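The complex appears here minus one protein chain, its other protein chains still in place.
After this line comes chain A, so read on.
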Amino acid sequence: MSENVDTSTAPRRIGKPASRFSALFESKQLGWAAFGIAVVFPFILASNYAMNIATTAVIFVLLASGLNIVVGYCGLLDLGYIAFMAVGAYTAGIVSKAWELPILFTIPAVLVMTILAGLIIGAPTLRLRSDYLAIVTLGFGEIIRLTANNLTITGGPSGIYGIPGIHLFGMNLSNPVPFYYFCVVFVSLLVLGSARLGKSRLGRAWRFVREDEDAAEAMGIHTYKVKLAAYIFGAIWGGLGGMLFAAHLSAISPQSFVFLQSALVLMAVVLGGMGNTRGVVVGAVVISLLPEFLRDMGNLRYVIFGVVLILVMVLRPQGFWPARAFEVEKSDDEEGPGGGTKGTRRDRRKTASANSATGENA
């Protein structure tokens, strides 16, 4: 079915935004606005400390948008996402140190290694139920961290030092402000890329798999391939995040890649609204800046994170800023006595599918 659909005329949205307020939040200029804020920020506050935090936040946005591909679009829970970041960071660090290469030249190596890591972990588990994937990725995260801790090529527990910064067209971008700008541009492109991926045919297949895997399979989507693609894209985003991370800190050690970090990235995606790139960006900025404000709370802040995670899932499982459906909204497939609301919902769904059908035929 999806073979013959001309996506250019496919319906962009079902229904109008609920209010002017939500229309504001869905405007196309929002991405530019965020980019503008990121560009203007150093003019407001350019202390080394602020730049450091801002760069970390920007890298965190990249990680969250990568995990959003896996968890948000495709609905696969990855609990060891930081492992891909570790693979990227270590590859970049080792390669650039060993051959004295500028760090941007390590990108091909980073891509190869992260794709390989994605295949190793994704290929055996994606055929199984998604629960298995969750726990295997958790184990994989530990494998990567322990391996980095044990090998000599990765510097053992003390890690790798003196990773070169970014040099581009003869310019040295290692100082805080230029490096920040480089990260903003690099990350913006990748975030935009992930948003475009979400709207592509592959992206629609991902959402279909997320909503109902069996139906997707029945409709001719090769769910295994599609899931593996999501996984590998997520791995690439994570690996590039790791490369930036290595260039930013110029030193990496296994302690940077503990489970807590994976959980924080997941938190950003879940809170921001799974599948909605804008929400995820906001979530990532909030999660990465929040610890700076809650510093004196110590470990209690992670307790709050945990409780919030449960509360969000129980009360508002779609996140604070959920993705608005581009296609027909997901129907409720649970049985039981349906009230009046259910009837109207089903009606709305019917009209919605009618809309989309006419849209597709037009």
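As a convention for this text, a residue touches a chain if its C-beta (ideal position, glycine included) is under 8 Å from a C-beta of that chain, and two chains touch if they have at least 3 such contacts; residues count from 1.
Simple rule for what comes next: contacts and distances are computed from a predicted model.
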Undisplayed chain, where the name is taken from the UniProt record, one of "Pyruvate dehydrogenase E1 component beta subunit", "Oxidoreductase", "DNA modification/repair radical SAM protein" or "ABC transporter permease": "ABC transporter permease"
Sole contact to the chain not displayed, among A:Ala50, A:Leu111, A:Leu138 or A:Leu290: A:Leu138
Absent-chain contact - pick from A:Leu79, A:Ile163, A:Cys183 or A:Val280: A:Leu79
Chain A residues touching the omitted chain (full complex): 71, 75, 77, 79, 121, 124-125, 128-132, 134-136, 138-140, 142-143, 146-147, 149-150, 210, 214, 259, 263, 266, 270, 274, 298-300, 302-303, 305-310, 313-314, 317, 334
